[in-house]
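With one protein chain removed, the remaining protein chains of the complex are shown where they sit.
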Amino acid sequence: MDTLDIDDPALENARAVLRAQPFSALLGARLTAFGDGRAVLELDIRDELRQQYGVLHGGVLGYAADNALTFAAGTSAGTDLITAGYTIDYLKPADGVLLRADAQVVRAGRTRVVCRCDLATVDAEGTETLVAVAQGSVSVGNRTR
Amino acid sequence: MDTLDIDDPALENARAVLRAQPFSALLGARLTAFGDGRAVLELDIRDELRQQYGVLHGGVLGYAADNALTFAAGTSAGTDLITAGYTIDYLKPADGVLLRADAQVVRAGRTRVVCRCDLATVDAEGTETLVAVAQGSVSVGNRTR
Amino acid sequence: MDTLDIDDPALENARAVLRAQPFSALLGARLTAFGDGRAVLELDIRDELRQQYGVLHGGVLGYAADNALTFAAGTSAGTDLITAGYTIDYLKPADGVLLRADAQVVRAGRTRVVCRCDLATVDAEGTETLVAVAQGSVSVGNRTR
Partner (left out) sequence: MDTLDIDDPALENARAVLRAQPFSALLGARLTAFGDGRAVLELDIRDELRQQYGVLHGGVLGYAADNALTFAAGTSAGTDLITAGYTIDYLKPADGVLLRADAQVVRAGRTRVVCRCDLATVDAEGTETLVAVAQGSVSVGNRTR
């Protein structure tokens, strides 16, 4: 996949940030888009990420929403960011082979960026199912609150 | 720790549910209280759970809030529950040796339980720091939506 | 305006519900679209609806989000609805001549409908400005919780 966007230094920089997050490595997250107010984060659904009914644990969806929202904010506001908070509403049990969190900036203010995120699973046939939606805000220039 | 509450079958049952969640095992979560509208979930802070600045990843806090809220709801509403959604506001960078998510039922309705959760870290000296607060709702009797 | 959609009984029924809400009458709200998972609620911005800095009070935005979300849910789930809750993020001070809350169903489940809402002001020249975004859920078949 990297060969396709070898000329995109912003995506490469964002991937370096993601690699520097041990928790993202533990979950197996990767960035597949980063730019123009949008970030897409994906991870393979594996058994370790499930809950007791066999579907993806909500905590994985929360992680993906949180991180995708913050990376989306980073497309317009640089790297001195801290996630302020978010809301997530679950829509359906999440299963399949892939989780995709697609986050968009709604408004990038000087000190706060508000984003939305759609969380979808993809099954083995490539069918996407929207499983959760989130909305959150990211503080700018404020890492040491 | 289990020896202290060997006579608490509700806590033991809740721990069996938690053990049946592979993602909770991956994160190392344990229940230290369960009953009377309250659930406390704890996990040891280890390097795999951090983000790029060395503090606990927000996704771990989101996981802990989500799971503690749902277990708290389970103290009054049984096991046929599904988390509907939650909001989390981060307060401070989270570091220390332990994360504790302490969730309380605010109101247990027939079809929906609303809870709040305080997330605190504990350092090596035992000092607690409130690092995030959450509020969420859990649907009852609704697992197969 | 009513003459344009005199053949739309669903919109007329929804308007009758809105007229039955004294608080909506106090604020001067009207429905301009209702159907296909979408509801649009508008109100004229007048001095009584402002806060101390001269812009629209956040409480008016919250009202509009809440009501538009619930009407949007009503397009797919009938009238036995109760708003469960919502999140709103303010983006900009809200001013102009008109407030428009445009809500869409994200997913209509059997017992819960999740919606998003965009809140925009319109100035005297017709320019729209997005001033807040909301996300909320509505319980179905549950008015007597």
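Order of writing sets the labels: A, B and C. Residues in every chain begin at 1.
Everything that follows uses one rule, which is that contacts are C-beta pairs under 8 Å (C-beta built on N, C-alpha and C of every residue); 3 or more make two chains touch, one makes a residue touch a chain.
Worth saying up front: this structure is predicted, and the values here are computed from it rather than measured.
Participant: Just to verify: which one of B:V17, B:L98 or B:V133 makes contact with the chain not shown?
Facilitator: Answer from the full complex: B:V133 touches the omitted chain.
Participant: Of the residues C:L11, C:A73 or C:I88, I need the one that contacts the missing chain.
Facilitator: Residue touching the absent chain, from the options given: C:I88.
Participant: Mind listing the chain A residues that contact the chain we can't see here?
Facilitator: Here the touching residues of chain A are 84-85, 87, 109-112, 114, 137, 139, 142, 145.
Participant: Quickly run down the residues of chain C that touch the omitted chain.
Facilitator: Residues touching the hidden chain, for chain C, are 17, 20-27, 47-53, 57-60, 62-67, 70, 82-90, 92-93, 132, 143, 145.
Participant: With the missing chain put back, which residues of chain B would touch it? List them for me.
Facilitator: On the side of chain B, residues 87, 89, 91-92, 106-107, 109, 114, 116, 130, 133-135, 137 touch the unshown chain.
Note that only the chains that are shown with their structure count from here on.
Participant: Measuring centre to centre with CA averages, how many angstrom lie between chain B and chain C?
Facilitator: The answer is 34 Å.
Participant: Between chain A and chain C, what is the separation of their C-alpha centroids in Å?
Facilitator: 29
Participant: Just how far, in Å, is the C-alpha centre of chain B from the one of chain A?
Facilitator: Centre-to-centre distance between chain A and chain B: 22 Å.
Participant: Residues of chain B touching 2+ other chains?
Facilitator: Where chain B meets two or more other chains at a single residue, that happens at 84-85, 87, 145.
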